[in-house]
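Notes follow once the structure below has been shown.
All protein chains but one are shown at their positions in the complex.
Right after this comes chain A.
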Amino acid sequence: MTRRHPSITSKLAPAVLIAVLLAVWQLCSDLGVVPKFMLPSPTDVVTAFVEDFPALMTHARVSLSEAFLGLGTAVILSFVVAFLMDQFRVVREAVYPLLILTQTVPTVAIAPLLVLWLGYGILPKVVLIVITCFFPMTIGLLSGFASADPDFIHMMRAMGASNWQIFRYVKLPSSAEQFFSGLRISASYSVVGAVISEWLGGFEGLGVYMMRVKKSYAFDKMFAVIFLISVISLILIKAVDLLKKKSMPWNLIHSGEH
């Protein structure tokens, strides 16, 4: 019974804070502290969201498919690269500095280049998302593979296991935890990546829609899109958490219980 208290207060406190902030925001808008055309009130945003819902969904579908395509490609690519880096020392030593180096290049800066090279279609968007998500996924997997207890590897070797078997039975499952942390970050990156790349050109998608409403000074619609993007990110993060729970049943067990 006593254990329930902290979880209630931990949910209650942020909820109250959010409610207070929303109320202040609404008041500022209603009392004309900030001009309405510059800062729409929360109720205006909700109205815009409801009115624009069909359009938002159409654009969201486009952005989401870009995000999934990019994320999926990044996951597969990172698996291949991390596997090769784990298995071959030469590959690891050659690729690792390059991997770090590419991270210092801001993706927003190369996005216009991608548009020039690859046009206004889906391709530059997917490529940008792949570039953004590839790094956290690869690093996560690599450190996951490396986190396998060397005694397990000795034991496997003593039992005559091949390198592939050691990878499959020890390293791969040992990396699950880190894989999912990488995936969690990448999932939200992928949505943001899609939106940013759409800003720079395209015909459909939440980023394109955002630029459109910005040009018509429809700030209430702008806020509605921002709200939708964060909702989508949250849903994706929750989905990853759920997937993690499903794929790591051993993780739910507390060592105290037997």
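Here is the rule we go by: contacts are C-beta pairs under 8 Å (C-beta built on N, C-alpha and C of every residue); 3 or more make two chains touch, one makes a residue touch a chain; residues count from 1.
Note that in this section contacts and distances are computed from a predicted model.
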item	value
Which of "ABC transporter ATP-binding protein", "Probable chemoreceptor glutamine deamidase CheD", "Spore germination protein GerPE" or "NADH-quinone oxidoreductase subunit NuoB" matches, in UniProt, the chain that is not displayed	"ABC transporter ATP-binding protein"
Identified contact with the non-displayed chain, of A:11, A:36, A:61 or A:157	A:157
Residue, one of A:123, A:146, A:176 or A:237, that touches the chain absent here	A:176
Touch list for chain A against the chain that is not drawn	149, 151-152, 154-161, 165, 169-170, 173-174, 176, 248-250, 253-255, 257-258
